[in-house]
Structures are given as C-alpha cells and as structure tokens.
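Heads up, one of the protein chains got dropped from this complex, but the rest are sitting where they should.
Residue numbering begins at 1 within each chain, and the chains themselves are lettered A and B in the order written.
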Amino acid sequence: MRIVLDAVTKQFGAVKAIDDVTLEIVDGELLALLGPSGCGKTTTLFAICGIHRIDSGRILFGDLEVSGLPPQRRSVGVVFQSFALYPHMSVSENIGFPLQVRKESKAEIERKVDEVADLVHIRELLERRPAQLSGGQQQRVAIARAIVRRPDILLLDEPLANLDAKLRLEMRSELRRLQKETGITAVIVTHDQVEAMSMSDRIVIMDDGRILQIGTPDEMYHRPSNKFVAGFIGNPPISFADGKVEDGRFVTEGLDFDLPDRIKKASVTAGQNITLGVRPEYLQPDFATPIEAEITFIENQGREALYDLTLAGGHVFRSIQSGEPICKLGDKIRWGIDADASFFFDDQGKRI
Amino acid sequence: MSSHLKTWPLSLFLGIVSFPLVLMYVYLVIDTITVTPPGSIIPEKFTLEDWRFLFEEATGRRPSIWSVTLNSFILASANSIVIVSISATAGYALSRLNVPFRSFFLAGMMVLHAFPTVTLIVSIFLILQMVGLYNTLIGVILVKASLLMPFGVWIMKGFYDTVPWEIEMAGVQDGASRFTVWRRLVLPQVQPGFLALGVFAFLDGWSEFILPQVLAPSSDVQVLSVYLAGLIADEFYFDFGLFKAVGLFYSVPVILLYLFFQDKLMNIYGGGSKG
Partner (left out) sequence: MRHQSDRLGLAFLTPALIFVVLFFLSPVVLTAVFSFTTMSTATGISGGTYRITPSAVRSAAEKGLNPATAERLSQERYTIDDDALTRATKAGIDAEILKELERDLKGKSTDDRRSFERLLKKLDNRPNRRQVKSISPHFRTSILNQSFEDRTTLDATLENLGLDAAERARVAETSYTGWIWTSANFRRMFLQPDTYRILINTIVYVFTTLVIFNTGYAMVLAIVTFYLPGRQATVYRTIWFLPRITPPVIYVLLWKWLAWDTGFISTITGWFGVASRNWMLDTSLNAWVFVVLINGFVGASMGMIIFSSAIKTIPESLFHASAVDGAYRWQQVRHIILPQLRWPILFLTTYQTLSLLSSFELIFLATNGGPGSATEVWSLAAFHLALSNYAGNLQYGLGAAFALILVLIGITASLFYLRLFKFSEMISKPRIEH
C-alpha cells in the first residue's frame, strides 16, 4: 500500500524530533530510513505505526488518513530492534497473538501460523519459547508475527543490530527475499549505510529531524545532494578538502587544479569557498589530475589495500586499490584524482 | 573476595555481636518444650505443657487461640489481596499509562510512601468511631491496606518499569488494547513481583500490632499480636513458657515464608525502603 507522510512534525518538549517531513512510500517497495542516531528515523517509524502522536501534518495509508488513529487501528506490522517477543508464550502463540486478539478461529489461526512459519523457515521451532532461540531465529519469529495478519506495511527498526556479523549478512538477503516474496511495502530503519545500500529500493537520508535526500542507492552514491550525504554514504568514506575558486581553478594548500567544465558552468565565482570531495576509488596512481603526497597510513585488507595520503598542506585523502600494497609508509608519491567524478560543495554544503 | 586476607577475625567479631540475638531465638524454641529450674539456663526435662493453650476453649478472659489465629489470617490475607490487586492496576497506570496529572500522582505516592503512618493513628481511631467501623476486622483491614497502599503501588510501579517498552509496543501493534496488553503480555512478566509483594503484605498484616490493638481490641476480633500482648501484660498470669509457645506458634508462618522467599523479601525491604 502507498504510504504518504505530509509535512509531519513531532516535538518532544522543545526539541523537534522530526521537522516537516514529507515522504511518499511507493506500494511494494522497500525503503530504508538512514541516518546517524538521534536523526529522527526511529521517531518517523513510530509516527507511522501510531506509537507516537504527530504534532502537525498528515499520514495517509492509501487514501485513508490515519494521523489520529491509535496503533491498534492501523494495519502496520513492526519488527522491533530487540524483537520484543513475548517471553511467556511459545513461538506459535507469539505468532498467533495478533490473530487471537482479532478473535479469529483456532483453525484459522493454526493455518496462518503454519503458513507464515513455512515462509520464514521456522516450522520446527513452533513449540519452543523465545528464550530457547538463537538471535536469528528470534528475528524470524518477530518477522512472522509482524506479517501474519498481512498488514498494509511492515516496519523494521534496526532489524540487524542485535545479530552477530555473520548472521547479519544472512538475514540481509533473507529479509529482502521475504519482502520480495510477499510483495509487502516495507520501511527499514538503520544507521548502517551498507545495510541500506544493499537491501533497499530507495533510501531516505535523515539528519537532525529533516530529510536530506531521497533516492535509489545508486543516486545516493553517485549524486549526493550535499556534503552530509556524500560523507555518510560510502565505505571507506569520502575525503574532503576545503579550498577556494581562483581563476577557474580549485585551490587549496598543496593542491591546485582546473575545475571540470560542469562546475565552471554552474556559476561559481572567483574567491568563493568550495569543498572538494573525492571517493577513495577516484584517487588512483594513474588518474589525470596530479596530486603529490606522503603515504601516512596503509591498511592491507588482502583483496584490496587502503592508503592515507597527506598533502603538504595537511589535507588527508584516502585511496583504495585492489591487490597488495604497492608502496610503503612514508613514501612520497605522485598519484592522480578523477576530477570529473569528484564532488564540489558550496559553503552551505550543497553539491554544485 | 581478596582471599589472601584472613577472614576469621571478622567472623569471630560477627559471631560475638550476633550471639545475644541468636541466643534469644534459640531460647524462644527451647523454652517452649522444656522445663528449666529457676536460677539455671540448662533445661531439665522435656515437656509440651506450654502448648496446652492450643486445646483450651475460649473463656471469659481469653478467646480461643484458633479464633484469634483465624482473625490474624483474615487480616493478613485480606491485606495481601487488597494490596496486590489494587497496586497491580495503580502501579501500571503510573508506570505506563497517560494519566492526567500523572507526575502529580507519582509525587504524591512518593510522599505518602515516605510518610510515617503511625502518626495518623489518633485521627484514624476517631474516623473509625464516626463511621462505625471501630472494633471490626474490616475497619482494621481497610486502614492497614490504605496505609500500605502507597508503598505497594510504588513497588509495583518499580516492577512494571522493568518490563521492556517494546513488548507493549509490539502488543498494541499486534492490535491488542492497552487493557489486553496489560493482562496478557505485561502481567505475566511481573508475576514474581506480585508474589513478593503479596508475601510482604501478608507478613506485614500478620505482624501488625498497633492498628488492631487500637482499632479492634475486643476479644471477638482480636488478632494474634493483640492476644499475645494481652497475655504478656496480664498481671495475674506470668508464664514465659506459655508466652514463648504462643509466640513461636505466631511466628511459624513468618519463618516459613521468610525461608521460602528470603531473596525476594530482602529486595522489597531494601528497594522499597519502608521502615
């Protein structure tokens, strides 16, 4: 189902937890709410499911406005970070609970529980208690309980945060599979950009209660709308250097090069403060725009190697290259950056 | 802890200071089943003579021990039931629900919880006389439960506070009303708390002396504490063996409950900090 948030604001005391958020979630997509902790993404999630009351704006499920409705009257399935399984009930009682409070018949409940248990592969766990399950199994039970009554939308709050690293990889693809198979509209809240990038159809980046950018993972990576987004997405992260525009060139201590044509055209004025952003893969030994620096850090990750380059002026750039390290600490090198693939931000942080 | 340090001096010290206390409790038992000649502390022979009160009929002077015990039991259980059932809802409301003036109520419960209740005995006595509940067990129960109520509510609130919010959120998200969430999802999580508070309130009612002494002194509604105090105060009747036998009889439920629920009770006494 299509979900719309229209100019939603939520305050806690004097603090605006979400501020004028407008967002459309398309039917059947998996949308990731991404941002650092405290950015308002969980508050947005709780506003959608009705746990929080919004102070202004509207929330629409399809054509129905639900802003004033309590959680019980919205058709939303939620998977909580801690899974929130009912410890005194067996797995099948947990999954059956939403149906039971709707007073469905015993046979009906049993049929639906079996069906969803098959879907999330926990058929053999139905008689156990939550305490007897591993983290990944608890996660599956929580998902089963959230989707058993076929809600309009499925919300997942940091679903992978409580799992160990190996399980996290497995559940990432598992969640995606379940969402695809059921075709349910889903919103996932995460602070982990890798999770967001790898699982979702679209990403919403939030900071300080506001939406900074909405787009596909690809757009986020290659066309970040501002410095915050560029810095938040990408691992290892992008490197920044503050400088000035002089005579159509980007100038900072230890670096001076001709701005790409698209930047020149975008009406930059001489003397304007400007920030350069270079992703590690766009700084390579043989790239066009030369950069002279000293290697101050090397991390060999086996398949690839990570380098920190410190310029004469103190700016640090990062480079990632496949294969074994090709130089050693303290080497003076002359590599190059791909100026066309690099980002430039104005002094408000907006990408030019 | 610090096992290389000697512990026996500490142990010895505690042994010495604990001795009088242990002595009193040991002789509580010994004296009820033996005869000790005057001027000695070594029992001479075994006897169950002191326990004859168990089989005595009620007399004009004294009611029968069994009717007194029943009264004590009614007071203690009623106290326990009232406290637990009412604290169960009020504690939840204060812990989790959007009640108007919630912080006012919370502060109020906190103030009352710290408030020394015996200071109210004079006006309670007069109130019970006015409303005609003087010399009735029901009056004592109502007063006892009311005075313990803020404590119970506060303790129960503490138990509810430990239930994760996400359980409740999951509940309302699953479509259950707040009432259903409370009954089916939250109550089972705080059952140990219920048990602890229930036992505590039972013991509290069972041990209570001043309230029944002042508010219900007449023999048909007498409870064990008043009965025993009356025995001890009776000038014509001086028999420590009997006092102790009644005392031991009176404390058996206390000791049993204490042994069973020791840890939980210590938690309540420590956490609730009443007394």
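Some notes on this structure:
The rule is simple: a contact is a pair of C-beta atoms (placed from the backbone, for glycine too) under 8 Å apart; a residue touches a chain by one contact, two chains touch by 3 or more.
Please read these numbers as outputs of a predicted model, since none were measured by experiment.
Looking at the complete complex, one finds that the omitted chain is in touch with A, B. In the complete assembly, the contact with the undisplayed chain comes from B:Val172, out of B:Ile33, B:Val68, B:Ile155 or B:Val172. Within subunit A, the residues in touch with the undisplayed chain are 50-53, 68-71.
Taking the complete complex into account, residues 1-2, 4-5, 7, 10-11, 13-14, 18, 20-25, 27-28, 31, 38-41, 82, 86-87, 89-90, 92-94, 96-100, 102-103, 105-107, 110-112, 114-127, 129-130, 142-143, 145-147, 149-150, 153, 165, 168-169, 172, 177-179, 203, 206-207, 209-210, 214, 224-225, 228-229, 232, 240, 243-244, 247, 250-251, 254, 258, 262, 265-266, 269-270, 273, 275 of subunit B touch the chain not shown.
We adopt the following convention: only the chains that are shown with their structure count from here on.
Taking the mean of the C-alpha atoms as each chain's centre, subunit A and subunit B sit 56 Å apart. Interface residues of subunit A facing subunit B in the complex, by the touch rule stated above, are 49-51, 70-72, 76-78, 80-82, 84-88, 97-98, 101-102, 145-146, 149.
Those residues of subunit B lying in contact with subunit A across their complex are 164, 166-167, 169-177, 180, 184-185, 188-189.
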